[in-house]
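I have a structure here, written as structure tokens, and I will follow up with some questions on it.
Excluded from the complex is one protein chain; the other protein chains are retained at their positions.
What follows is subunit A.
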Amino acid sequence: MPPRIRLRTQDVLTRRTDYICLSCRHTYASLATTPAPSLSQTTPAPPIHRHPRNQPPSYKPPEFRKSQLHRQYQSLLRSAPLMLIFQHNNLKSTEWMAIRRELASALRKVDEDLAGQGKQDLMAGDGVKIQVIQTGIFASALRVVEFWNPDFSAKPQVAEIHPTDPATPTSGPVPATTATPTDPAFTHGLSTSAYLTAKKNRRLKHGLEPLLSGPLALLTFPTVTPQHLKAALSILSPSPPNFPAPRRRTNPSYHEPAVQNGVQKLMLLAARVEGRVFDLEGTRWVGKIEGGLDGLRGQLVAMLRSVGAGITNTLEAASRSLYVTVEGRRGMMEEEEEEKGQGVTEAGQ
């Protein structure tokens, strides 16, 4: 019968054992003592976490598509300070493709202009993205982002004693040692507390409620850039005086039927700029800011400078009038002195 435990022949051949004399072998075995348990073995092991650190419990099953979309929309809402909300009325995929192509080329042109001016840090055209969203999930994600403030300093509410502690009485029922799903220490957007907070505060309004129905698409910008917004508006929702559509001569591909039909079916509804809701007019106002945020800062500096000049004039006026008065008085006194001096000399003569 072959041996039950299979040893690799190589191992058997190369195994080297130190020589121990047969008569001494038993003595050595009897002298061997068990080593004292190490510190980590004496203290109780921490309880096994039911949820890994990177997989905290979520309210809805995390493997569902809607959970992942919810998470994705939350991250989008937190990372995009400027987003436009469009309604798309039955656009075909070729039309979407054509619109995306035109949008990308227009934004690339803006980036090239900015690079020409040496403003490489403002180039954000690559991050601008138009995407169709699931409206209901987006509405829920928006409520979580707006109204849920997770407590990042909260400690998980677990029992003080746990079953591996030797001091724990073994006869009674042992309390649960892992955090419950409703624990405020879970600070992720899919947690139960996030869901409940977003659902509970029905009275709180973020201003976009009437818009969140029907087929929606989002155009998201990674930064608030009026230049890129202007380019995007002139492609997606052209309105002649401020946001004219590109001319047929300069950009013939914009006037292809696929793009034109698609643009007609996109309706700009509103914008969300740094958490605030803007309607159509407000969106165009943001896009109209000349020279982007730098232009706005320049305007502010010019305004403050004129105010500063006014203040210095006002503050100077008092001292200046005092100076003029004192000078006038000195002149008068000098004249009097001269007159007196003349009178004295005349009397002396």
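Here is the rule we use: contacts are C-beta pairs under 8 Å (C-beta built on N, C-alpha and C of every residue); 3 or more make two chains touch, one makes a residue touch a chain; residues count from 1.
Convention: contacts and distances are computed from a predicted model.
Visitor: Please identify the absent chain by the protein name in its UniProt record; candidates are "COP9 signalosome complex subunit 1", "Cytoplasmic tRNA 2-thiolation protein 1", "Ubiquitin-conjugating enzyme E2 2" or "Large ribosomal subunit protein mL53".
Guide: The record for the missing subunit names the protein "Large ribosomal subunit protein mL53".
Visitor: Hey, which of A:His206, A:Lys265 or A:Lys288 is the one touching the hidden chain?
Guide: A:Lys265
Visitor: Using the definition of touch stated at the top, determine which of A:Gly127, A:Pro215 or A:Pro238 touches the missing chain.
Guide: Within the whole complex, the residue contacting the unshown chain is A:Pro215.
Visitor: Across the whole complex, list the residues on subunit A that are touched by the chain not included here.
Guide: On the subunit A side, contact with the omitted chain comes from 87, 89-92, 209-211, 213-215, 261, 264-265, 267, 269-270, 277, 279-282.
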